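Removed: one protein chain of the complex. Kept in place: all other protein chains.
On to chain A.
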Amino acid sequence: MLLIHCPYCEEERPEMEFRHAGEAHLERPKNIAEISDEAFAAYFFYRDNPKGVVFERWRHLHGCARFFNAARDTVSDKFLTTYKAGQPKPDLVGAANMNIPAKSGKSGK
């Protein structure tokens, strides 16, 4: 089980309290009724699915219930950082040096 740092509660909590909510920083096109089928599919269905760092949304469902974003390594499942919704993609080199609670990893193995 992952340990996840909620940037609103400012606390590291077990994964059971959270819901994964898919890739982050996907912006819904404002003119969604006018865009082509391909453009809609690219927004709605197509995903980066990276092997490495993924930017993703989480929701602290059984806590503050708020959505936030995280950067996580999909090979080790370690969180590099978590940050509030609406903030830009973090500078991960900077994050690694900022001593952000990024220890979150696997437990219960």
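Note that a residue touches a chain if its C-beta (ideal position, glycine included) is under 8 Å from a C-beta of that chain, and two chains touch if they have at least 3 such contacts; residues count from 1.
The rule we apply is simple: contacts and distances are computed from a predicted model.
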{"item": "From \"Sarcosine oxidase subunit beta\", \"ABC-2 type transport system permease protein\", \"2-aminoethylphosphonate ABC transporter ATP-binding protein\" or \"Tryptophan synthase alpha chain\", the hidden chain's UniProt protein name", "value": "\"Sarcosine oxidase subunit beta\""}
{"item": "Chain not shown, touching residues in chain A", "value": "1-2, 15-16, 19-20, 22, 37-38, 40-42, 44-51, 54, 56, 72, 74-77, 106, 108-109"}
